[in-house]
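To start, I am sharing the structure in question, which I have written as structure tokens.
One chain of protein is taken out of this complex; the other chains stay put.
Our next item is subunit A:
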Amino acid sequence: MAAAAAAAFPASSTFNHSSTTQNPSVPSLSSLSFSRKPVSSVSCPIRSLESLKLNRCARFLSAAAPSAASSTASAATTFHGLCYVVGDNIDTDQIIPAEYLTLVPSNPDEYEKLGSYALIGLPASYQSRFVEPGATKTKYSIVIGGDNFGCGSSREHAPVALGASGVAAVVAESYARIFFRNSVATGEVYPLESEGRLCEECSTGDVVTIELGEDSKLINHTTGKEYKLKPIGDAGPVIEAGGIFAYARKAGMIPSRDA
């Protein structure tokens, strides 16, 4: 299935030399970043992960307009970074175990702390830690999973912990309902659906790029393969805006707080 998807998407000319594992065109880890930029302005500086996270925190602190308000119909969203690969039925207890639920996501400092515990509930069979001990951020900005990602409890702490740790997008075969909804409502992470079993095609540490647009895709630079992603649909602009409240204000569905 996944192989078929890969065959259907031959590596583009931009990336076809990336089948070599050491690809000089891939940005170094120190500059890992993802951008939410209009395709028309490729030259504009890529906003760093750090600044986006600050923007996210700003939502807690002020009535500042959402940073992503510039998006238009032609806007494309791109994420680039290392991926962390998990299996099927990753439940919310593995994403953020219950003992950390005393942290209140709407408090900025506790939000940061939740990020440091993201995916700490994974069994010992996962050899690479998602967040290194003592760190608050992960070096993996994309999580790749199998079926039914985020099943279990309704804790919003789960997408928040992933977002707070620095995850931009999760790519899974399917999602549990509440996790998907919470991801969109908070705007913390893009819950993207793959067409094949990418968790068996990618390995933790692979360098990947996700391009969201008319034909969304995931490019694995380490293996040189490309995979089609299902369209995110109307949920995309909500996440782009920074969640359901920010989106509703932007769209004029609810009044601005400044009014």
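Things to note:
As a working rule, contacts are C-beta pairs under 8 Å (C-beta built on N, C-alpha and C of every residue); 3 or more make two chains touch, one makes a residue touch a chain; residues count from 1.
Going forward, contacts and distances are computed from a predicted model.
Missing chain, UniProt protein name: "3-isopropylmalate dehydratase large subunit, chloroplastic", from among "N(6)-L-threonylcarbamoyladenine synthase", "Exosome complex component RRP45", "3-isopropylmalate dehydratase large subunit, chloroplastic" or "Small ribosomal subunit protein uS9m".
Checked against the full complex, the one of A:118, A:185, A:219 or A:241 touching the unshown chain is A:185. Residues of subunit A in contact with the chain left out of this view: 59-60, 89, 91, 93-94, 97-99, 101-107, 121-124, 147-148, 151-157, 174-178, 181-182, 185-186, 243-245, 257.
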